[in-house]
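Provided herewith is a single structure, encoded as structure tokens, for subsequent inquiry.
Here the complex is missing a single protein chain, while all its other protein chains stay put.
Chains: A and B, in written order; residue numbering restarts at 1 for each.
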Amino acid sequence: MTGESYLSTALIPLLMTVVLIYYSFRLLFLQDVDSIYGKNKKKPKDKEGFAKAAGKLMVFLAAASLGMAVIMYWSVEIALVEICIAFVIFGILWKKMNKKYGE
Amino acid sequence: MAEFKLEMKGVCKSFPGVKALDNVQLALRPGTVHALMGENGAGKSTLMKCLFGIYKMDAGEIYLDGQKVTISNPDEAMKYGIAMVHQELQPIPARSVAENLYEGRFPLKSFGPIKVVDHKKMYEDTAYWLKEVKMDFDPKAMLGDLSIGQMQSVEIAKAVSHQAKVVIFDEPTSSLSDNEVEALFRIMNDLRDKGVAMVYISHKMDEIKRIADDITIMRDGTYVGTWSADELSTDDIIAKMVGRTLTNVYPERKNKPGEVVMEVKHMTSISDKSFQDVSFNLRKGEILGFGGLVGAQRTEVLEGVFGIRALKSGEVYVKGKKVTIKHPADAMKAGIGLITEDRRGNGIFGCLSIKDNVGVSTYNKYLKGGFVLDHKSIGNVVDESIKKLRIKTPNMKEHIANLSGGNQQKVIIARWLANDPDILIMDEPTRGIDVGAKHEIYEIMNDLAAQGKSIIMVSSEMAELLGMSDRVYVMCDGKMRGEIKDKEDMTQAKVMSYATQF
């Protein structure tokens, strides 16, 4: 795979990595829960704990996304499996986190 | 010095279609607490917003110390020494007390050529102002960690730090515990001694009698009059507010409760801090009161019954049959309805019409071919309930957000009545509602009971609890502490003794 064609295939996961890192920063350092759920919405019970845990999960997903971009260089199939597994784990952890801090 | 610290004269303000204020006046003497009273929608908040320049008056003048002033925005009001402690606080919970106090006007110091925030001075000054209002907590504490009462004192400290000569309290006690109310009144007495003129907006009569020096009453956007507080009895005030005499605040009950319709046994929350092992029963045609202090977990228990909160254990029997309730839809199937405490948070749909607000939980009953709605029948039901519950609205397409609190509450009652439940749980049914509408809601409750429906009412207002209930359960700290069966036994002292058995 040439550099250019690789970049064009991996563009989306790379983009997503950047976006997720941006939001995880907002959560981890600014505790800005509004940024992901929108304003005027339900506020989590423990805002700080929620922001920290959610931020960490976002970092995890960002890393998974970056991983996908890297693995894509060799095999799109493995990359797909990787992101799917990561997303499912993310969803389950998010649910647990939401139960602990959110409700 | 002028006789009045602040005077507003001939204030008029119209909104499209409504004359909100019509030639209203208000005069505050220095060093007094001036109660501004009226039903919801009488124009109290509008008047205050005009004073703050949030709304522009159509006509009218404001005099400060006898000098005519124009105020076109809240900043200018601040500069004139007018401050407001708002009904809904708007602080920044994630920042410290001091930062909230000095928001927008941080003390600066020179750091070389650049101006930087002088944190040391800010914290010291904050500590000073907090001391002024007799609240000594850490200026560096996160505002979000404080109770609502403490947040309010921060707001008051903010007003004091502005050297405010006029402070407006817009329903400050609506979410405070009794102790916090005491603390607030202490601060207000202090301010009074310093010559500050205060406007106090509240619906709670006992507070008005305690704290107010003068009373101005408004009705439907017009000025009724100003009296010294000693001249008026509570009944006088109510009569002047509603424009008619309410013969009896709590209307007479006609029916006697029948057999048991619902039994809740050993209900325990999934959270250790919430309710534990709560049991109670409810009779047909009964109004059952749930008393207790704020934080006694009454709301949580009933939300548990309704399937909103997760349970560790507990059984619910409706008409002798055991029911499993995991979701509000299950509760509705069992014939239970719930009117929540936080009307704005989880009651109304602000951006939807009255029709949609009433219809939302009854759609299953009005389906054609499985999924198409029968708009005509729904319209009829809504129309009927608007008439029956006397909801004041031009038509059912009106957005619910445009109605007053009392009418919004009636819309939510209508929502549940459309579902025809046997059991209706009403959590603080009259919170934030004016006297006239309160009375109407009491009448609705009595009517429902007379029709054989059973009502569970959670109320933190002692008079309401004792006046309306056939029977009262009292909770404290997540546990059921007592049951008062006889009307004769229902006294404030008895309820309080149960409610404080921690």
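Here is the rule we use: contacts are C-beta pairs under 8 Å (C-beta built on N, C-alpha and C of every residue); 3 or more make two chains touch, one makes a residue touch a chain.
Definition applied: contacts and distances are computed from a predicted model.
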Omitted chain, identified by the protein name its UniProt record gives, among "Spore maturation protein", "ABC-2 type transport system ATP-binding protein", "4Fe-4S dicluster domain-containing protein" or "Beta-methylgalactoside transporter": "Beta-methylgalactoside transporter"
Full-complex contact with the absent chain, from B:Gln25, B:Ser271, B:Ser361 or B:Ser404: B:Ser361
Residue of A:Leu7, A:Leu30 or A:Val76 touching the missing chain in the full complex: A:Val76
For subunit B, the residues touching the chain missing from this view: 56, 58, 306, 308, 327-329, 331-332, 338, 340, 345-352, 356, 359-361, 363-364, 367, 371-373, 375, 415
Touch list for subunit A against the chain that is not drawn: 9, 12-13, 16, 19-20, 23, 36-42, 58, 61, 65, 68, 76-77, 79-80, 83-84, 87, 90-92, 94-95, 98, 102
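The rule is short, and it goes like this: only the chains that are shown with their structure count from here on.
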Distance from the mean Cα position of subunit B to that of subunit A, given in whole angstrom: 40
